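With one protein chain withheld, the remaining protein chains of the complex are depicted in position.
All chains are identified by letter, namely A, B, C and D, in their written order; residue positions are counted from 1 within each chain.
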Amino acid sequence: MAGFDIFLQNIANGVLIGGVYALIGIGLTLVFGVMRTINFAHGDFVVLGMYSAVLFNALLGWDPYLSLLLAMPIGFFAGVIVERFILSRVIDAPPESALLATLGISLIIGNAILLTFGGEPRSVQVSYASSTFSIAGVNVSMVLLLAGIATVIMIAALYVLLNRTEVGRAIRGTAENRLGAELVGIDTRRIHSIVFGLGVMLAVMAGVTLIPLLFATPTNTGAVFTLKAFVVTVLGGLGNVGAAIAGGILLGVVEVLGASYFMSEYREAYGLIAFLLILLFRPEGLFGRTVKRV
Amino acid sequence: MPNVLRADGITVKFGGVTAVNNVSLSLGSGKILGLIGPNGAGKTTLFNAVTGFAPMHSGKITLLDKDITALPAFKRTRLGFGRTFQTERPFEELTVLENVLIAAFLTVRRRSEAERLAMSVLEQVGLADRAHQPALDLNLARRRRLELAKALAVKPKVIFLDEIMAGLNPPALREMITFVRSLSAQGLAVLMVEHIMEAIIELSDHVIVLASGEKIAEGTPHQVTSNERVIEAYLGTD
Amino acid sequence: QVEVGVINSLSGNFAAFGERYRTGLQVALDEINANGGIKGQQLTLTIQDDRSEAKSALAEAESFASKGVPLVIGSYASSITGPLAQFLTRQKVPMIVLGSADDSITKPGSPWVFRAKHNSTIVGKAYFDYFDHLKNTKKDVPLETVAMLYGNGAWPTSLAKEGKRLATERGYKVVGDQSYDQGVTDFRPILNRFRGANPDILYIVSYAEDGVAITRQMREVGLNAKVIAIDTSAALPSFVQQVGKSADHVATAVSWSQDVKYPGAQELYERLKAKAGGEPSFYEAEGYLALMVAADALRRADPKSRDSVREALAATDITTPVTTVNFKSADGFQGQNPIRSLILQIQDGKHVTVFPDDLAAKQAQHPTPEWSTR
Amino acid sequence: MTKHLIGLGVLLAVGIAYPAIFPNNLTIAISVLLFAGWATSLDLLGGWNGQVSLGHASFVGLGAYFVAIGQSQFGLAPWWTMAMAAAFAAILGYFWGWLTFSLRGPYFSLSTIAVAEILRLIAINEEWLSGGATGVFIATLPEPFGIDLFSRTAQFYMALAFAAVVIATVIVISRARFGYQLRAVREDEDSAMAAGIDPTATKLKAFMLSAALTSIGGGIYGIVLAFIEPHVIFALLLSVQIALTAIIGGRGTIWGPAVGALVLIGAGEMFRTTFAEANMLIYGILILVVVLFVPRGIVGELARRRIRRLYAKRAQG
Partner (left out) sequence: MMEQAILQVDNVDLGYGALKVVFGASLHVNRGELVGLVGGNGSGKSTILRAISGMIAPWSGRILFDGEEIKGARPHQMARKGLAHVAMGRQLFPNMTVRENLMLGAYLPEAKAARDENMAKVETLFPDLIRYTNAMAGQLSGGQQQMVAIARALMLGPKMLIMDEPSLGLSPLFVKEVMAAIRRVAETGLPILLVEQNVKQVLAVSHRVYVLENGKQVLDGPSEELQGHPMIRKAYLGL
């Protein structure tokens, strides 16, 4: 392959893997944007999604994409329950408390999975796991493309939800000013539950979608996903759901180009450096906006 | 008498909006300058620009003949500015005394002395009996006085008061007016934004009227309150 | 009653291995006690979790040391086993390494630390012996260039280092040398780079779980090589399950396998399988091995005297279904058993021992066909 | 103030007697003391100054590496290398802070994760600098006054001294001008500026001090482990554990982080030996229980209740 073809291939890979990152990140963006909680358990919910796909595959022989039908609603309700019984109780405490709570949740999820499934890495073998097709000389991985499509659909759906629906407006209002939202008649507790439910649902969905591509282990993978999600979220702008996709793609391309043309051992650092640069020059993220007044 | 503070041609823009347009002012020690104008006229923005809390587009600020235009806010404080915020901003998790102590530490290093200074300022504003109460629990009038105490404890030469009288009931208002007068009597230069005309008229030596970021009138309280444009834009007719 | 202390990772990041080691230890324990224990006394095991953290392992080691156990077995990760070895040496408590394979544990080593299982020098040599062997058996298939891909953990790094040393020593050309950090496993950039270099041999040392993604993506980007070796990950039974047909032809080094031509290996496999309730691997065997070595030494020593236990360990000379054990000091190592590593190849979805010749169950299938033809 | 000094006296008295009473439980006590010291150092920045760092393992690692490499490569005694580590940590803290202090709240915390992860990768990949991924041993140590620094008793006293020094530092600072500047910046940066405080300078000083103190504890930890691997010593997990300790105990309180260390490490050890595989699960539940019932941390909640009670009495009476 000529240099330029390889370059194109790398860009394509970066964009595709960026779609994966975006998928991992959007739930976190949403939760952070509305609840101002750094959800350290986000990656563990992704892992939980992966295990749910493993479980459905083992018990019912389902393809991961089929198990989305069950896993997403379950994820939503799990999120609602966690919010109701844990996070809603620390909402008025200092912000560190919520961080602590999510750390606790993270430990509980990881170790509950460990006790149920054991520590072996798990994955779901699908026939299309390594299949590719090529467009204009560029190889495209089937699973990555599927994940990318899922990302675009989810983000579009969320965008519509947030900007075109009543609930969406209520969510944004709650994010901006909780008391103000209550005063206009928004049940902000319910909104928080819904938002966290959506966040977990998105995490679970990311996990299910990614299982043909990756693998899950109970305790290590969660932190890796959480970290990626943070980076994506900040790159795009906290709370800006549409920007998660830009953040994800930026991260993917930066990492892939860095690993392809530079030192591959620093791959994880390239994204973090981009993350720091963005934070320094645009603290509100690439597409974020905030109003600050003295 | 020499001017303590001079601000020349202050212009502040937010995006495309000019919030303050080419406003100048000067102030001598022991004098009170009143700043009035409709809501959104740019009074707070002008305060912020002069005290260093909002970036200025153009203009020049001198304090005691020293050009401070390029200095950050905290350095201006060290050189002699004290300010309050329109929405009070106490250090909520600390006690009233500690709030003032922080400001007092600017001029004295020893804790015992700083504490003495802070207490004396609290006496002055009438909060001494609340010294050990968490600042969070104060009511509006007391929060205002705390805000004032913090501004005074840095031993300023110029003090900026942004609507410290809004929301006070008449007795509290009277006390505040007397208090501000005593400040200027001590030689402080006072710059105050107020919508309460009673206070402006009673206290100000000179009044500047802003509207839409422009200076539309200035003069003695009597002059500006009888100014047609001011009445139309700001005071209204009874 | 003789009590042996075990420090094992049952929770935290290394729990997957801890579970397997525990199975092996228990199979050995049953066997030992069924055969009369230690000089007629029951052997008991106290297995304590170290949460995959050095500080907990050290706290436990202190408590074992003060309790007077004759020896301690532990642990998996080198970041835990290293400090443990240092501490137990200073406390003069004999220690048998459970899982850690890092050279640094027994090199320079200490008179108190013993390892019956392999290390990176042994494993690296096994791989290159295997490559040499393939080169010699099929002269028409040139094997000249190697590309290396490895995680940045202690084990992958040291095995890669050993590989690089051996490659130059034996006349292979290293055409790719890339390490990676644990992340969302996307190896495409590296694999694409390798594709440009067109290596004959892929020498891959992954974190336990990454081999699955590497193999799938290798197929996806069409990276072909005549020999593909993936350390650790490919040895796990789950590897075959998750990679499917693409797993075939992949080679991996282990300390033990069920079809190795050692007496009792097959029977040990059955017992491990029964205890584990699933497909066992060499990890279980290593757990078994550690305790068998301990029991042998305890039988020959006075369990009340750690000095005598240490001496007995140093004089170990036994044959087990896992390997023969004989702690030599050679090549700068101390207390290291010169175990023979085996090379397994996955053939039709099964792990088969293919090297060394005298222990092999079958011939290696060589060369690995291109992805497009399978 | 006197109350806290008495507390410090009690800590020292109990500490000095401890090895004689529990000679076989020193490792765990060392962990408690080190975590107490680290969490207290972190809290100087996180609790008192409002900048929660999730990257403090970097400084632990720095201290451990200075001691290990100084000893094994250059034969430098640990007290020299610890001093060097503290100085270097302060410098690193300066640049780190300079880079990230324009960020507020959660953005700052996230940025610390990023910087710490980059440092971890450097420690792993730059073999010439750190010995690389396979780690470094401390094989020998000098014996000042004939004290064997490898003995747990000696290490215990080092850890005790470390914790005591850090806590004493915080006690002094809490009453001093600097302590109030820290809190002012935490509460409201604009309001702090209006009081003549330079928020960036204040945060930088806090970061440098916090980093330097943490790295000294890191040096002791290096000696305790005698073998360090970059993956573990620079791990996000360790950073999170340190922050967790401070928050559970009560951020911005003098004794909170130390109490947090005692509770978390004590409970962790108890769960580990009693619940086997489920211990981390139970540990997670414990964290949730603390969050739900004492959201401001153990000492934080006690302090708050006391202030409220006092004040309510005064107002009513």
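One rule holds for everything that comes next: a residue touches a chain if its C-beta (ideal position, glycine included) is under 8 Å from a C-beta of that chain, and two chains touch if they have at least 3 such contacts.
What you are looking at is a predicted structure, and each value in this text was computed from that prediction instead of being measured.
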Options A:Ala41, A:Val143 or A:Ile186, residue touching the unrepresented chain
A:Ile186
Based on the whole complex, identify which of B:Asp8, B:Glu93, B:Asp137 or B:Asp205 touches the chain you can't see.
B:Asp137
Which listed residue (B:Lys155, B:Arg181 or B:His195) would be found touching the missing chain in the intact complex?
B:His195
Chain A, residues in touch with the chain not shown (by the definition above)
166, 169-170, 172-173, 176-177, 179-189, 289-291, 293
Residues from chain B at the interface with the omitted partner, ascending:
14, 36-41, 44, 86-87, 137, 139-142, 163, 166-174, 195, 197, 233-236
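We take it that only the chains that are shown with their structure count from here on.
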Selected pair, greater C-beta contact count between B-D and A-D
A-D
State the chain with the largest centre-to-centre distance from chain B, centres being mean CA positions.
C
Touching two or more other chains in chain A are residues 111, 114, 219, 265, 268, 294
Touching at least 2 other chains, the residues of chain D are 121, 124-125, 190, 277-278, 280
If we count contacts the way the header does, which residues on chain A are in touch with chain D in the complex?
32, 36, 38, 40, 86, 89-90, 93-97, 99-101, 103-108, 110-112, 114-115, 219, 223, 227, 230-231, 234, 238, 263, 265-266, 268-269, 272-273, 275-276, 279-280, 283, 294
Mind pulling up the chain D residues that touch chain A in the complex?
46, 52, 99-100, 102-107, 109-111, 113-115, 117-118, 121, 124-125, 190, 236-237, 240, 244, 247-248, 251, 277-278, 280-281, 283-288, 290-292, 295-296
What residues on chain D touch chain B, complex-wise?
175-177, 180-181, 183-184, 187-188, 190-199, 252, 307, 311, 314
